[in-house]
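Handing you a structure now.
Left out: one protein chain. Kept in place: all the others.
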Amino acid sequence: MQSEVMFAGFGGQGILLSAKILAHAAMEQGFEVAWIPSYGPEMRGGTAYCMVVIGDRPIGSTIIKNPKHLVAMNRPSLEKFAPVVKSGGVIMINGSLITIGCGRSDVDEFIVPVNDIAIGLGSIKSANIVALAAFAARSKIVDLDLLRECVKIEFASKANLIPLNMRAVDEGQKAAMAKDK
Amino acid sequence: MQSEVMFAGFGGQGILLSAKILAHAAMEQGFEVAWIPSYGPEMRGGTAYCMVVIGDRPIGSTIIKNPKHLVAMNRPSLEKFAPVVKSGGVIMINGSLITIGCGRSDVDEFIVPVNDIAIGLGSIKSANIVALAAFAARSKIVDLDLLRECVKIEFASKANLIPLNMRAVDEGQKAAMAKDK
Amino acid sequence: MAYNYQIDVDRCKGCGLCVAVCPKNVLEIAGEVNVKGYFPVYQARPADCVVCTTCCIMCPDVAITITEIS
Amino acid sequence: MAYNYQIDVDRCKGCGLCVAVCPKNVLEIAGEVNVKGYFPVYQARPADCVVCTTCCIMCPDVAITITEIS
Amino acid sequence: MSKVLMKGNEAIGEAAIRAGCLNYFAYPITPQSEVGEYLVRRMPEVNGVFLQGESEVAVSYMIFGAAACGARVMTSSSSPGISLMSEAISYITSGECPAVFINIMRCGPGLGGILPSQADYSQSVKGGGHGDYHLMVYAPASVQEAVEMVMMAFPLSEKYRNPVMILGDGLIGQMMEPVVFPDHLKTEPSNKDSWATNGMDTRKSNVRNLVKTLLLDPVQLNAHNLKLKAKYDLMKKEEVRFEPYNTDSDYKALIVSYGTMSRVCRTAIDDLKEQGLEVAMIRPQTLFPFPDTAIREAASKESCQVVLGVEMSMGQMTEDVERCVRGKKPVEWYGKCGGEVPTPEEVMNAVKSLLQSSRKEQN
Amino acid sequence: MSKVLMKGNEAIGEAAIRAGCLNYFAYPITPQSEVGEYLVRRMPEVNGVFLQGESEVAVSYMIFGAAACGARVMTSSSSPGISLMSEAISYITSGECPAVFINIMRCGPGLGGILPSQADYSQSVKGGGHGDYHLMVYAPASVQEAVEMVMMAFPLSEKYRNPVMILGDGLIGQMMEPVVFPDHLKTEPSNKDSWATNGMDTRKSNVRNLVKTLLLDPVQLNAHNLKLKAKYDLMKKEEVRFEPYNTDSDYKALIVSYGTMSRVCRTAIDDLKEQGLEVAMIRPQTLFPFPDTAIREAASKESCQVVLGVEMSMGQMTEDVERCVRGKKPVEWYGKCGGEVPTPEEVMNAVKSLLQSSRKEQN
Amino acid sequence: MGKTFLKPEALSSQPNHYCPGCTHGVIHRLIAEVIDELGIRGRTVGIGPVGCAVLIYNYFTFDFQEAAHGRAPAMATGIKRVRPDLMVFTYQGDGDLASIGMGEIIHAANRGEKFTTIFVNNAVYGMTGGQMAPTTMPNQRTTTSPYGRDVLDVGMPIKVAELLAALQTPAFITRQAVIKPKYIVKAKKAIKKAFEYQMAAKCYSFVEVISTCPTNWGMTTMESVNWAEEVLLPFYPLGDIKSPESVDGGTDAK
Partner (left out) sequence: MGKTFLKPEALSSQPNHYCPGCTHGVIHRLIAEVIDELGIRGRTVGIGPVGCAVLIYNYFTFDFQEAAHGRAPAMATGIKRVRPDLMVFTYQGDGDLASIGMGEIIHAANRGEKFTTIFVNNAVYGMTGGQMAPTTMPNQRTTTSPYGRDVLDVGMPIKVAELLAALQTPAFITRQAVIKPKYIVKAKKAIKKAFEYQMAAKCYSFVEVISTCPTNWGMTTMESVNWAEEVLLPFYPLGDIKSPESVDGGTDAK
């Protein structure tokens, strides 16, 4: 079994980082993982995206045209990737910046106003962690406690940011559950 | 039929030039020719040699281990090349600088004091033409009048040197005949 | 003589250089993003503008143009 | 103190630089070639030599050496 | 040491240090600049040398100078930068100095693009520089393998006194994958006193060493070339590495593919198997020496109808496949370049249509 | 024009002028410096451009700049200098600019020596630079042929908008042979207004031209590479040139050899004939495109027992021979390098011993 | 008495890709204005660098060539030698010109090639993500000098304009900045002068331009222009450094 998660948004939204933390957690959980960024010359302000592949066998192709899941942090990325997500996948939409839906009935779409939540937590910077946690909780793709650990490890060098990001995980998780009702 | 002439001596003895004039004359006479210098980095004062290949068919290999004839302008070159000359070939020895013979009975060896003749003509510089003419006359490899013309053409830009070199041809030719008696 | 002061909102990257160099403090950064996700400038106090083109000279993106209107 | 003034004939290229720089005009170019085909120098007037090593300093080929003989 | 999640470029830098390479010279170029950005911080921790040279040409000769005096050295660059190093690479092979070159390929020709590509196969394998020489060329298919190959590269380059190149595509450099680092190699470079210009005092000898490539005497230079050829022939005998995949099935087609491209092919082969079509693969891990025999034998298998070279270039490797298959089976090429990475689906279709057409031919 | 006795390097320079190439940029290097020393005097007579650049790297980009604005340009160098040009050569092919490169090879690798050699075959034919590209490569066997190939090179490079290389060994450059110069080509370069950056006024257009090689979009860059590949495939179809020798005899062995080496082989073949042993030769005049079919067909001939690649390098060309013979006959290599030119006798012995051993195998 | 301001004809209408507040864009515009004013658009060929300005050809409306990293001066030499009537300029960053391209710029300047160079000094490698450049200031942090440029280890920043001025061949060499309007106005005059020298086939002309890189300096736009003014300008003084008129082509300054 293999599943792929596409993280997409503006440059500067922390896309690569949340993808990395997910890959790390999955690795710690014993999965095979690959983290594949979109890299290009320094053309700022463009769209940034990053694919995380998680599987129980060595990962073959790292070139994925149809990911299982999508975390869409802005509208262009939703428009670009929603159509290619495998049916049955999860599509997380950043409600703070995206006013439309993915227009698909064969996927588990859910909307989280991650920017607003992050601002509520005191820093827009934590939006990517909110999104990550929300997606992880919803998709159950990794163990949330492991994810928490990996967030801590990631911010080890900037310890002062850890509490904020722990709260971001909690809020993201809540947001995902909320939707469950 | 193909014959090869090796011109060999010190750098500065005009080896390449006399070889070129012979090749030119042979070409004018309707032969196929190739002029193959020994080229190397500028290590001065070394031995210079040059091979002229003359044939009636397109010339194949320009790499000749056993030339038909040899024009030896100094002792090292005589020692180096005399042994490899084909039997029946002509070996011209510059008697002014070489006191030994080639020690072969199967070739037509003849000695011409080309430096002394040239000095007699008024310039050591004409030694290479004396040698060329002597060899040509002896080997009958090209028509002497054609050779004269080619010497003229070669010195066209330094016309004042033409008379000297014409006399050099005459003297060289005489020397070769002389030996015939 | 009247002038038409134009800010091409979608060219503007909201760098704020023009805001800083305007001698009359005419310009401000807007609150909502443009198509590229930048917050563009606008003339907050157009009346104060003396049409000196200083902002145009500073703008790296040729987002501001000024034309005459007869 | 006596000195042994040595010219290595086969190292010498007969360039004549030493001849030109010798303050005592001791050196001259020889008439017969060495193995390499050069005309080497020799001390034409050894008596005049003041063992100043100027020729050695000039020689590009270290063809001249001077040693003490006790 | 435990598993860590690491970007290929950084893992390559770390692997070099663990291989005892404490000297790194390079000039920045995408998509491999992270190798240097990692080492500029790591080297001081191990009293190593990091220097950003003024150009790839200069860097390649810094490598020559340092290698020639016995140091264990590495550089990394990408396609155009490697082109600029090709004169020096020829010098270093002729001077018989060990050194490791990393080429994280981008798309050419010219400035091209920076996405994954394998368009430098011929340059690396046939010799981008002048004269008769070869690099030993390793092609990793994962970050883990890149680490292992880098750590092998140093002792091998010292064994053969010949530079080794690690040829990776942009994915290898940019991707993060879990890595387990092998233990450190003993950091002392193998004894180089017999040839390195490390100063006579260093080796307590009064015989001086010389590193040079000029040989004006043709007999000597021919002998030198024969000596080099003997080393390359030995590599062909001893150092060939490849990974067979699904080769004990009764495969109808044989794929030859390397690097990350081979991972796409592996997925394609798995999916084709599910569809009931058996296809096998030989994945060269060494591009020079190339697994000639393995490919020829695999191609000779009864069931195999066709051989397909799959690469992110216009058939450069497939030419070598053609050479070693010796006409036993038809050899075809499938690939894309310029940063377009063929998908498993595309590879599957290429194989299927190939088998159809070859079946047609038989009728 | 009548027959003149001329040195290869100078004849090449004169041929360029007669081909309408009035622009020459180069950096001195033995054994081809006479090309420039000839042109520095000739160019002023025809209001042409001669410039000694500061390095081969710089020269290669002077060529790119001049070619990109529509001028007919040439440079000449030798092995290490060509290595330094390999980045630019990749750029020029990608930028699709016509230009002519002369490589009078010396011996490598490294500084090596300056005597005749053919050790840059792979570099020239497989691409010394990065990316998927090819040079069209001509290999003259005589001064006369060098002249003719240089004069063909310019229109061909313009037809394909791809650089052409004349690959000669030191003998071609240093030897004097009789030459008859073909008439001048019409000196106006073929119309380049559709692409050359020669200034909009020059072409009375307000559409600007662009010469660039950066293509960040992988789809575009893949398409660009396919476009280039199509040109190379067309060359393979249209531009292959070779000279068969003694191929209508019932030859026991087939020699493949090019450049001055092939003249040695011709002598060897003549002498073997006298000894009653028939041997044939295919002499590639174009190394890219390579005469695959001609060689394969010649090798397939009943009487032919073995194919022998003879070259002044360690088997670089013979690899291509192996590829195109497709196992129909055993392919062997004979050669020397480093400035040692095999003699006819040595080639004869190589052929004989080869035939013996292959006969042995048969028993 | 207001003024009008329009996009010059030589500049294309395509928005540039530079980061917000990056002054590459200002320099582009000045070049375009000068080319319009001199009326040479139809006979101008620009040569782009490899650097953040690699896409420069998209922003102008005349012929353009794209050079390899550092080799623009060689390409310009190629063009001017075969087509002296064309107006040619190279646009190069400090990594491109002062690091890998040092040999080419010195020799083009020393031959007195009749083209113009616009040298964008932003004290860093922008495109590749902020590595150290030859022009990086002492102690300035970059991705390859993470603890600040250690001049004892890698030497002092190179003052390219002064270095070229030390050559004997007459040339026009000046240093300008585009970090504030007052400098921008002067910079435009200098660029115009440089092109005029080329049109008169008088000499090689070189305009160094101090520019910003907010992204790799890790600063806001305003911090960037201020840092440039306070740190770069004292080390890289502005003004004409050499002109062909000055005695025996020597330098004006000093």
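Chains here go by letter, A, B, C, D, E, F and G, matching the order in which they are written, and residues are numbered from 1 within each.
In the analysis below, a contact is a pair of C-beta atoms (placed from the backbone, for glycine too) under 8 Å apart; a residue touches a chain by one contact, two chains touch by 3 or more.
Values in this document were obtained by computation on a predicted structure and should not be read as measured data.
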Would you mind spotting which of E:A15, E:V35, E:A88 or E:L228 touches the chain that isn't drawn?
E:A88
One chain isn't shown here. Among G:L11, G:I56, G:I79 or G:M102, which residue touches it?
G:M102
Looking at the whole complex, which of G:R111, G:K180 or G:K193 touches the chain that is not displayed?
G:R111
Positions on chain E contacted by the hidden chain, ascending:
23, 25, 49, 51, 53-55, 57-69, 71, 73, 87-88, 91, 95, 197-202, 206, 208-214
By the contact definition given up top, give the residues of chain G that touch the hidden chain.
99-103, 106-107, 110-112, 134, 151-159, 162-163, 165-169, 249, 254
What residues on chain F make contact with the chain left out of this view?
27-30, 33, 36-37, 40-41, 51-52, 54-56, 80, 110-111
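Assume only the chains that are shown with their structure count from here on.
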Examine where the copies chain E and chain F touch and state whether the two sides share over half of their residue numbers (same) or under half (different).
same
Quick one: point me to the chain whose Cα centre is farthest from that of chain E.
D
I'd like the Å distance between the centres of chain B and chain C, where a centre is the mean of that chain's Cα atoms.
87
Where the centres are mean C-alpha positions, what is the separation of chain A from chain F, in Å?
56
With centres defined as the mean C-alpha position, give me the chain C-chain D separation in Å.
86
Hunt down the residues of chain F that sit against at least two other chains at once, touch-wise.
57, 87, 91, 95, 114-115, 212-214, 216
Numbers and ranges of chain B residues touching at least 2 other chains
40-41
